[in-house]
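One structure follows; several queries about it will come next.
Rather than the whole complex, this shows some of its chains in their spots.
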């Protein structure tokens, strides 16, 4: 097989293969091709979405870290800040809802403590088909249990979320997780591999063959003949992650730590090339030094494995044993397997012999950006109806009962009762209200958090829908007594190669941008998930927005229940 | 009546967090000769069937439809008349 | 009152217990890591916190009950120190054999997190003396394995010795099936050992100890212990003089 054919098999286009030839000035070997294949997948590279995401307003005096890092960070005053991010795990959850959802929550939590922040709250946003379907029921129950068991075992309360059921999600459920952490301004750590000669270490779990090519899998539609579905499923280990979290937070107290990055999708390769690219440096590493769980792993397998509960740590030379000591306390592995260089190359060795070498920045940022065609879907015209023409029935009581009976409107207690909502003793307002309120111990402050989406609105009118969800999240916070500060978004769409889907995507982003600009609530992090399609259907365009606000005095929060007889009820707005 | 004993265990390459955690603890408390522990599930199923072949067929379907998650688990079963 | 909070591998509620002892009760408190040991005379109250030690792998509490620190906990228990196991801490006490019985998975097989009502069955313990017998209080549960089980003989003993301390009930104090969300035998939410110095409870009293969190029913449990211990000290002093 020629390299070009091999590239195609790995999901790279002709154009991308030509670009690789240009970058390297030679033909890539299989290992190098594998690296480009995962790093240039939509999931890791955002090649379909980057130009559109630039439209988001990302700045403001409150923003300490905008998009581009493991998580965004926003100032809440008193030298304190909040780290937050949303992430999707839609495709793995369709294959194994329990493990897919669990590892989704796990990855999300790592993104937060990687920055040095202690996770204090989890939220999630879920979409499934109609509950009358057996398979859907199974997916729903297992996904909820998976998210729950992971967060519960981690000791992080789940304080909010949302669940909707609609046939458009039948083949491709959406499982988005959001995590919020708290951090002091001067303790923020970024994912940078700076300082020539510094040591590059992998800490946490051993590396196995799990989830190989998961990143490129997440970037394709779900179908029976997707070969990557045959690779071992990632299984979450919340106990190990809890140990990893405590070890990292202890590690990050030291000023000899240079950078930390989660090993999420495309594990070793993404974390090394991204940290090197951010610092403008290179990394030389030896895969044979990585602790391995499975036998006879090949270099490319070690590079792209998605084994969970691992992190990349860069420390000043000479502090390797200090790292090991901290991790040993928490019964975790830490090994040095690489060094920061100044030549900008990601150089991969196996037992001292070079087996691959590519410019780090080309993996992290070099993907040819795809210009997608965008076209207004015809269905939109058909769907516009005159509301005045909708008949009003006589028996409104019956209508009310019907509405209350709908799973989309009914109480979600069966879901959030499976989540520990109060561990951490900070939950002032638990799930069931507009927004959750969490107090910040040692201060008078609190924060309010909410996650909102509305696939119906966005389907009917992507632009107006995008506007609505930001407005809704902001209303939820304000109604709880908080001033909205920043948002993180999770953009779940179908196949972006379809012009109608791309149109929905663009318009939703425009709508979100419009309102976040107007309300001065910048976008500080987010996630894009495309190809949420099955054989028969695509999901509704489903962007979701997670928002954080601050209460200067947490005692002044507000809850939604009626307080006492005789109180006035007032309707505000139009 | 037949009795089926079903064992499930992690598929090759799939992580077994429970097994590793138990292994770590038993090493700590002095079981030096334990090399490895893998965890799985065990089911005893009682089946009404006319013969072993039929019982096997039912069990195969039960395992694949209900008891086993083929994404992460392999399984075996034994059948005996009781 | 000198308090210790044990940090097992994977404990999640350790910080909550520490917070209550230090910031709400205003008492000296120390963390003790599971790989360490401690001397019984250094502490009056030893708390085994909630969470999911060792990920609840094998059985909840089973692996933690084999940690190094447990020997010290047992020594402290034998020395008559007060031991409080909450949630996972209760499970660890059961697995360590410091309390009888075990926990099965909840009756609907799911994690259950909500407020519950419990009735005080025995206020003649160091942990409950500030409650009234028969009083109904509101606490928070959050667990997947909170379905208490013991064999017949043990159950008889618990009853005849009056060691069932809290039971799940409805708002009026009735022990109905519907007010026993985890499926616990005899609606058991908390039990004490024969000597009365060890209490295991499934609901989280430490999470119900502050106005801002919407519930203060749990703080009296900690105040009970404080009063008992401090009272005991005064008593000791007077005897010595």
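The chains carry the letters A, B and C, assigned in the order they are written, with residues numbered from 1 in each.
Keep in mind that, in the parts below, a residue touches a chain if its C-beta (ideal position, glycine included) is under 8 Å from a C-beta of that chain, and two chains touch if they have at least 3 such contacts.
Just so it is clear, the model here is predicted, and its values are computed rather than measured.
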Checklist entry - Per chain kind, how many copies sit in the full complex? => result A x1, B x2, C x1
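Throughout what follows, only the chains that are shown with their structure count from here on.
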Checklist entry - How many angstrom between the C-alpha centroids of subunit B and subunit A? => result 34
Checklist outcome for this item: Note: subunit B residues in touch with at least two other chains are 17, 21
Item to check | subunit C, residues touching no fewer than two other chains | outcome: 54-55, 57
Item to check | In the complex, subunit A residues that touch subunit C | outcome: 145, 148-149, 152-156, 237-240, 242-243, 329-331, 413, 416-425, 427-428, 439, 441, 554-555
Checklist entry - In their shared complex, at which residues does subunit B touch subunit A? => result 10-17, 20-21, 24, 69, 71-72
Checklist entry - Once bound in the complex, which stretches of subunit C touch subunit B? => result 54-55, 57-58, 63, 66-68
